[in-house]
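Got a structure for you, questions after.
Just one protein chain is left out here, and the rest sit where they should.
This part shows subunit A:
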């Protein structure tokens, strides 16, 4: 294992210390509970937005804390969901009386820990909590016989759009309904060229030969559904875009936010090359790209590879997407 770390046991706490040191103008960090807070949270009258999950997906979620996105993010160990104590502490801290929305990616551990936290927070402090669970990964085909579709790329777009709505002062129910609408209109598919190494494990989670790629990968170094011979970017783009398009389905005349996401180890040069392929495929399908996002936003440590997310949008969603945001991971208009 070759990593820029001190002790594998200290990776998360030392990274959080770095975030606090790098962004004192926007963030404050509760080191004991491993929570990244927006500096000015709670904001009177504003619905509190909380997310969280295992570490190793940066900038998700801590990097999306700030104006126009999250009020708090709970960091778990690498690829391990945070614990209910963390979500409870964050929930209480950001509740300004308007209630709190939990944004949860659909993984067994995340869902269980957030559920326990919501039950405890309601019983303990009377805080009104609603939850949205993202599940946009079309690689999981038979959701009846699995833990259900995983929450991946759409989580980034949802945190941005719902963050803008909460900033406008919408009610908890309105914010939760919007979050559900974003999730319902988003679909993703990912692929990997390499595995990744969890610091505490010390070796790659799986082996992938030089001439192989893993299709339908998640964001935890878990193997995907299918191992295929490595193919040119043009073919890979089709393997990602086709199942996404046919799933919702996205059809001629639809308008989308197109998001090409790097998994942590793929250079922007290749991500833009992939975006070029994706844009051509969308054009051929008669789909209009209203907005685009290209870069490493929801990652899987140093895994090489990418995911494609499409979100069907209307004027309202585009307006919320364009609204000012000022976080370490995403910033425009502010």
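We take it that a contact is a pair of C-beta atoms (placed from the backbone, for glycine too) under 8 Å apart; a residue touches a chain by one contact, two chains touch by 3 or more; residues count from 1.
Here is the rule we use: contacts and distances are computed from a predicted model.
According to its UniProt record, the chain left out of view corresponds to "Dihydroxyacetone kinase subunit L" among "Dihydroxyacetone kinase subunit L", "Branched-chain amino acid ABC transporter permease", "2-oxoacid:ferredoxin oxidoreductase subunit beta" or "Phosphate-binding protein". Touch with the chain omitted from the figure is made, among A:21, A:112 or A:125, by A:112. Within the set A:42, A:63, A:76 or A:186, the residue that contacts the chain not displayed is A:76. In the full complex, subunit A touches the hidden chain at residues 54, 76-85, 107-109, 112-113, 116, 139-142, 145-147, 150, 198, 200-201, 205-206, 218, 220-225.
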